[in-house]
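Let me give you the structure first, and then I'll get to my questions.
Just one protein chain is left out here, and the rest sit where they should.
In this document, chain identifiers A, B and C correspond to the written order of the chains, with residue numbering beginning at 1 in each.
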Amino acid sequence: MNDQTLFTDFSRIGRRLFEEHLVGGNFGNMSIRHNGGYFITCTGSYLDADPAQIVFMPGNGRVTPGASSEWRVHTAIYNEVPEHRAVVHAHPVHAVALSLLCGSEIAAVDSEGKLLAPTITVVDDAPGTQELADTVASHLKNANVVIARGHGTFAAGKDMDQAYLFTSLAEHCCKVLLYTKPWQKY
Amino acid sequence: MNDQTLFTDFSRIGRRLFEEHLVGGNFGNMSIRHNGGYFITCTGSYLDADPAQIVFMPGNGRVTPGASSEWRVHTAIYNEVPEHRAVVHAHPVHAVALSLLCGSEIAAVDSEGKLLAPTITVVDDAPGTQELADTVASHLKNANVVIARGHGTFAAGKDMDQAYLFTSLAEHCCKVLLYTKPWQKY
Amino acid sequence: MNDQTLFTDFSRIGRRLFEEHLVGGNFGNMSIRHNGGYFITCTGSYLDADPAQIVFMPGNGRVTPGASSEWRVHTAIYNEVPEHRAVVHAHPVHAVALSLLCGSEIAAVDSEGKLLAPTITVVDDAPGTQELADTVASHLKNANVVIARGHGTFAAGKDMDQAYLFTSLAEHCCKVLLYTKPWQKY
Partner (left out) sequence: MNDQTLFTDFSRIGRRLFEEHLVGGNFGNMSIRHNGGYFITCTGSYLDADPAQIVFMPGNGRVTPGASSEWRVHTAIYNEVPEHRAVVHAHPVHAVALSLLCGSEIAAVDSEGKLLAPTITVVDDAPGTQELADTVASHLKNANVVIARGHGTFAAGKDMDQAYLFTSLAEHCCKVLLYTKPWQKY
């Protein structure tokens, strides 16, 4: 991936996240693995900013000023899961809401969810903590998306498009569940 | 239809589908009948991509590499229903949700639905199967839209605009039904 | 109003109606009074089409080919209410849904509704009939918006912006009512 494409990916996917209502305001953050470290959106920046407001986080553990305050999760994912090359953290409102009503897993009832993310793990660690970073990274070894209860989604994949796709998918699954409320049958 | 208009139709209608929240991410696919075969969006492409990412599927049954994995449904519709010249498959979330709550038919309660699609058939075949393709094509002989339960809409018409219109209409009908829940009266 | 502004008003307001999800697909229609008759969107055209797809309906009762099939309502409003100079017909989904749950009036519970449209009349005549046209025009003598049950809104005002505003307002009121369901208290 050349640098120009990389920078464009931030704005392009950021715009889709905003238009799909997967993030609002300047919430959420995104990153792409690069040269032993990763580029990440700046704290307080709009994901759809063009040009992207991003900084480089080197692989040596040094924290670059301005990096999103959620950098711990991004660092943990890149350290733990070699195949993940991009991360999207968003606050899709139906995923957040459903995570407050469910247990430790969300089981999809729609076809796309059943195919691509049949169960989505919901974790309880607090935003900003190393515990959340470690837990999310651990679960993303065998999944592309995890939900932090009451907080939002962490999705990862081979590129920014895939991380976005699993963010969109998780929200789609959670909408279907909230609209059908299958648990009320029991 | 000249080729330029045909290519533009993909991006133009794809953009509307995305803005209306009838598809998210890179889900969904679209096709237009052409020269004994049809053009279809590529697997994993965004419906609003400009220029459109499409391939030509000839009428001889050969599958063009890159074609959407839902090509079986498109092929079956074009083979079975001569008057359909375009197909849109989308995942409108209210249609997906309602299809998980209803029987084999959805009866519209709004005026547009009553006029244009008074009952929408809901089919149970699994995504990607030849059975789904055959069932959908069979029902689209006498209708412009069918819902695959838990999966999404398949709409067809004389052009891409009409296929889009019936996708939008189906979601509108399903929203009205989910918001009013007339079945709870009984 | 010069002609250029008039044409621009169609696309400008049509785009807002689409972005606010007050219309989907190519549903809805709009008109502006002009030179003893009125300009109206063509049947099947997108409200946000640019340039606007419109035809002129003269005041002599002759129907111009291509005019929206809802022309009867527009004609009746311009004939009955001299101060109305623009009309917007849309299908806002919450207004449609609520109209299927309520009686002959919707009473707003939000501040904007209470101020600008404290009660919105819901009429029962069938789409496309002269009866609907007459009933809507009659109610718009003392109001800016009326809802046709299960069908949509008819809003009128001194210009296209005002007709759009009352469309947006009606949907806002109906959303608040559907989200709070005050009738369930009784």
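Just so we're on the same page, a contact is a pair of C-beta atoms (placed from the backbone, for glycine too) under 8 Å apart; a residue touches a chain by one contact, two chains touch by 3 or more.
Just so it is clear, the model here is predicted, and its values are computed rather than measured.
Remark: the absent chain touches shown chains A, C in the intact complex. Among C:48, C:70 or C:171, only C:171 touches the chain that is left out of the view. Seen across the whole complex, the unshown chain contacts chain A at 18-19, 21, 24-27, 91, 93-94, 96-98, 100-101, 126-127, 148, 150-152, 178.
Residues touching the missing chain, restricted to chain C, are 16, 19-21, 109-112, 114-115, 161, 164-165, 168-169, 171-172, 175-176, 179-180, 182 (touch as defined at the top).
The rule is short, and it goes like this: only the chains that are shown with their structure count from here on.
The most central chain, judged by the distance from its Cα centroid to the centroid of all protein Cα atoms shown, is B.
Both copies, chain B and chain C, contribute mostly unmatched positions to the interface they share, with under half of the numbers common to the two. Bringing chain A onto chain B by least-squares fit of CA atoms involves turning it by 90°, to the nearest 5. Spacing of chain A relative to chain C, judged by their CA centroids, is 41 angstrom.
Chain centres here are Cα means. That of chain B falls 29 Å from that of chain C.
The set of chain A residues that touch two or more partner chains is empty.
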